[in-house]
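The complex is shown incomplete by one protein chain, all other protein chains being positioned as in the whole.
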Amino acid sequence: MANLLELRNVHTFIGQFHILEGVNVSVQHGQITVLLGRNGAGKTTTLKSIMGITPPKTGEILFEGSPIHGKTSFAVARLGIGYVPEHRAIFKQLSVRENLEIAARERGDLDRSLDFIFDLFPDLKRLYHLPGGNLSGGQQQMLAIARALVPNNRLLLIDEPSEGLAPVLIEQVMEAIKRLSSEKTVLLVEQNFRVASKLADSYVIIDEGQSVASGSMADLSKDQALINKYLGVA
Amino acid sequence: MRTILGLLRLFFSFGKWLYSTSAFTLVVALLLIVVGVALYASQGNMATFSITILSGLLRAMLLFLVAAGLSIIFGLMDILNFAQGAYFMLGAYVAYDFQHSNMGVLRMGDSIPDPNLRFVVGVLLAIIVGLVLGFVLERVLLRPLYERPLFQLVLTFGVSIVMLEFIKGVWGTTPNSWTAKLALQDAQFELFGQPFSMYRLFIILAGFIMIFAVALLLRRTRIGIIIRAGVEDDEMVNALGINVRAVFTLVFALGCMLASLGGAVAAPFLGATPSMGATFLLAAIAVIVLGGLGSYEGTAIASFIVGLAWATMEQFSLFTNIGTVLSSTTPMLLLAFILLLRPNGLFGEAR
Partner (left out) sequence: MNRVGKFLKENWLYLTVLVLLILLPHLIGWATDSSPLGVQRGDRFIMRGQSTYWQSVFIELFALAILVMSYNLMFGFTGVISFGHALFFGGGAYITGMTLEFMGLEPTLGLLVGVLLTLGICGLLGLTIGLATLRLRGVYFAIFTLAIAEMVWVFFGRFPATNGEDGLTLKSLPTFIDPTQNRIFLYYIALAAFAFTFFFIRRLVSSPTGRVFQAIRENEERAKAIGYHTLRFKLFAITVASTMAGGAGILHGILNKSARPEYLSVTHTVDALLMTIIGGVGTFVGPVLGAAGLELADVLLRDAKLTLGTTVINVGESWNFLLGLVFIVVVLVFPYGIVGTWHRWRAQRRKPK
């Protein structure tokens, strides 16, 4: 089966800085793929390049076989890609309900997905009418993920969901991602290797703006040398 | 010497209080002060007092129509639209010209003999002109410049100059006063023995309705949710699959439309003058600064405070010898005071 998402030799500049210098990523249907790498390696920029927020200068990005590089961010999203940025970029002045409502692309999106969302994150049901800014960090992360589940997205890009969360909450969020992956394909950015190794099916390592290794997560877990080289504390 | 020091200390502690006190107390206090001064300025004459308050409310509504667009546009796209005053003025000129056959630009107004109907059509025309020109300004002129915000500011300023010069070129540089008679203007009601035209009341009521209509739009509709979300983080809204740039255009055009509407309904009192754009722009900026940049509630409340204060100062200026100077510089004076004493406004966060 063809890959759902495919990045071929992507180069991205931010201002005059060459951030991505050749990134290749394949994301297969129904899998959780994780982008690993040190801080500043270019993982977040990879997600932003897919979303068209920092469009790539050269290279190809294919979604379901058709090119999406060069499309604006909203057009990319409408193809069925949900984006959960780092630092939980929810709308703090809007209520939880409005945060979900704004993500709906068609009439009925919210009603259809609400049961699933409340099932995944029971907390949100209780907080439904509160402003997003009143939520705790973990609850905001759940809301950000839930928001990407409202429309009928086939691919979710999730950036560092465990960042800054207490261990109990990390478990909760990871459990949710595991569960939703039965319905959605996920491309995850994760610093925490332990978390990533439990969750992901396959991995791509990015180092200094280049994808340097990829394969199945099971293989990586055995390859201590590779882990030390790119992920260990240098 | 001691009294001077005491006064200075009083002034500074007042300033400090203004800087630090809560928004609610401040709103109540400012309204009380303004109404108190208005009472004093009318020298106990209730008829004069009611004139001041009514014209203050009227000003407040007109100010709101200019300031609402200014505030929402600023919150959403970070552009302070210096052309907003020019749209207000253009609205007044369009409505005025359509009503008066001696002006001779929009002659088609003559085909409607009934002045009331003609006025309604003129206002509609002003709305359309505002909407279309607002659309053009955002789409054609501002859109290429989102990467260079300083130049956007410069450009709206340039557009305001072009519009002013255009108006001067077409309609001349002398002020035009409204001579047509509308039924609503002739109809009168009495307050403390002082007759007022019903039109005043109508505008005030219509203004209240507009305040609530825009509030409902922002609170209850999908586009309102998108606007409020865009104020926080437009990049994220875009990444959710919403064409934020299209929303920008729509909001910008609507904002300009509100200003034109304001100008059109103001024309029966204020006529059409080349200076009204700058005056209302500065007063509206005073409103949004006082309300806190980007806060809709703040804008609505501050419209009242500034409108009433404006009318009060004009009343005050009637019995001072620098009266005319005082009354025509009122909006700028208010703006200067607000900027000096509470630059973050009533409901604004320090940015």
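Per-chain numbering from 1; labels A and B assigned in written order.
The rule is short, and it goes like this: a contact is a pair of C-beta atoms (placed from the backbone, for glycine too) under 8 Å apart; a residue touches a chain by one contact, two chains touch by 3 or more.
Remember, it's a predicted structure, so these values are computed and weren't measured experimentally.
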Can you pull out the displayed chains that the omitted chain is in contact with? B
Given the contact definition stated above, which residue among B:L10, B:L32, B:M46 or B:I161 touches the chain not shown here? B:I161
Sort through B:G6, B:G36, B:P144 or B:P175 and give me the one touching the missing partner chain. B:P144
Out of B:G44, B:P113 or B:G169, which residue would touch the omitted chain in the full complex? B:G169
Who touches the missing chain here, B:I72, B:I203 or B:I285? B:I285
Residues on subunit B that touch the omitted chain in the whole complex? 80, 82, 141, 144-145, 148, 150-151, 153-155, 157-159, 161-162, 165-166, 168-169, 278, 282, 285, 289, 324-325, 328-329, 332-333, 335-336, 339-340, 343-344, 351
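Just so we're on the same page, only the chains that are shown with their structure count from here on.
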Subunit A to subunit B, mean C-alpha position gap in Å, rounds to 45
For subunit A, which residues are in contact with subunit B within the complex? 51, 53, 72-74, 77-78, 83, 85, 89, 91-94, 98-99, 101-103, 105, 147, 151
Please output the residues of subunit B touching subunit A within their complex, sorted ascending. 222, 225-226, 228-229, 231-233, 235-244
